[in-house]
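Note that one protein chain of the assembly has been removed; the remaining protein chains are unaltered in position.
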Amino acid sequence: MSETIFVAGTGVISAIGNNISECLDALKNSRTGIKHMQRLDSVHKNKFPVAEVNLDNESLESLTGLSSLKSRTALLSLVAAKEALYNAGIENFDNLRTGFVSANSVGGMDKSEFFFTEYFKNNQKGRLCNVVNHECGSITELVAYQLGIKDYVTTISTACSSSANAIFFGARLIKNNILDVVIAGGADSLTKFTLNGFNTLMILDEQFCQPFDENRRGLNLGEGAGYVVLVSEKVANTLNKSPFIKLSGYCNANDAYHQTASSPDGNGSFLAMSGALKKSGLKPEDINYINLHGTGTQNNDIAEGSAIKRLFSPIYPKMSSTKAFTGHTLGASGGIEAVFSILAIQEGIVYPNLRLQTQMKELPFLPEPNFLQNLNIKHVLSNSFGFGGNCSSLIFSKI
Amino acid sequence: MDNLLLELKKQIIAQLNLQDIKPEDISDDLPLFAEGLGLDSIDALELIVLLQQYYKIKLTNADDGPKVFRTVKTMAEYIENHQTDK
Partner (left out) sequence: MILDLNITSSCLIKKDSVYLNGKKLFSYLDTASTNFLLSAYRFFEMNYPKFYKMDNLCKLGWLASEILLKESFVKDKYVPEEIGVVLLNKNSSLNTDLKFYQTINEIPSPSLFVYTLPNIVIGEICIRNNFKGETAFFIFKKFNSEFIQQYVNNLFNNNILQACICGWVEFMDDDYKAVLLLIEKDKSSISKPFTIFNINKMYH
């Protein structure tokens, strides 16, 4: 039984870069990935900016070896999971029980949309191979097969907190001596389904989003994937490098307020953050940086902000929402932001909350508007809150 | 106007699945949200769909919602004003 859960490697793909170093470069240089819609074929093309990964499915195929006929969700997932595994540098998996815990919320919807366009016109048309991987679990299995992972494969789907939950579920599998290594995180691709859906909720921003700004108007959708490789102490000791980050705290709580809206005072967010702190044995003042959920909607930012005020007042850590870079990547966001949180510790940096202009009048603090470096970041809190009231917080710490 | 009010009440009940409620339970001035009929934010979005579907009126600014959807009467007034515009 391993009490400490170590992070051995990370991998990411998002609109700001196809790997860790590209993303890091964009984050350091305040380069957003939100743009005019290019890849998605939508009637809202000229209305809503989005954050699309800068590679088409054919390029993703040549990067991964997985057919471009498979869902983009699986292609993105495989890119980031492979990078995470490579970075972990585990040389011999022969005697290790290895798992893949991956989250997503759209599954193979991108391909299903192709299918139905033809099928609705003529029910003899449409290629069935486009729908066989529709369901969320199928994406995970496709990727697990490519990675050669067989011991334990599962999917978690709890909306926008999915991949944060996947990460701490992975940690529990190691803690309970069920596995030695877990690749945990999530992926989602941008689809018409989600774009239209969020549009019906009237929470999409027609301009570039401004999380935690008094004049915020909503969110921009994004796509991508992010994974961490979690290992037990036994495995960590065999690695050539010493992994110096651990997952020190995590908690999930339910807001119990509304199907999609957060409670005004952010009860669920408060419970998730304070639960993660309790688990880690840390005090609020120990946290150096918060990677906010910060979607840019009226409702999320006031709920999350109020919960932070209640927990941290009067001394606030640095904080920012990287969704101003990557858009809201839904089921992938917890994974991508976990990777960014770990990078913040490794590099000693804090990311800017882009386009921040006016402090929210209800909050006594402002997220960090500038890129900061040469800091000693020891503990980072990463928030992921989802529809269904599903709120999760993770804490990563320097060892 | 009376016809429109009754029509709207029936449409609201159907659109929002308010199966235990009858048109006569909704007075013209009953607040639709919170302490009145108790509708929530998703219901508000469905009301926007309703306006579009039955009256071809597109409410693009969500901030107008609270004013327009305060009561059945304010909704009816909004519909009348916007239909005579055309």
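Note that the chains are named A and B in the order they appear, and that numbering of residues resets to 1 at the start of each chain.
Here is the rule we go by: contacts are C-beta pairs under 8 Å (C-beta built on N, C-alpha and C of every residue); 3 or more make two chains touch, one makes a residue touch a chain.
The structure presented is a predicted model; accordingly, all values stated were derived computationally and were not measured.
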| item | value |
| --- | --- |
| Full-complex contact with the absent chain, from A:Asn46, A:Asn254 or A:Gln357 | A:Asn254 |
| Option from A:Thr158, A:Ser280 or A:Ser306 whose C-beta touches the chain left out | A:Thr158 |
| Touch criterion as defined above, residue of A:Asn29, A:Asn46, A:Ser67 or A:Asn176 at the omitted chain | A:Asn176 |
| Touch criterion as defined above, residue of A:Asn130, A:Ser189 or A:Asn267 at the omitted chain | A:Asn267 |
| For chain B, the residues touching the chain missing from this view | 16-21, 38, 42-43, 45-46, 49, 52-53 |
| Touch residues of chain A, complete complex, unshown partner | 105, 107, 109, 116, 120, 134-137, 154-159, 165, 169, 172, 176, 192-193, 196-202, 251-260, 267-268, 271, 275, 386-390 |
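One rule holds in what follows: only the chains that are shown with their structure count from here on.
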| item | value |
| --- | --- |
| Sites on chain A touched by chain B in the complex | 200-202, 258-261 |
| Residues of chain B touching chain A in the complex | 40-42, 45, 48-49, 62 |
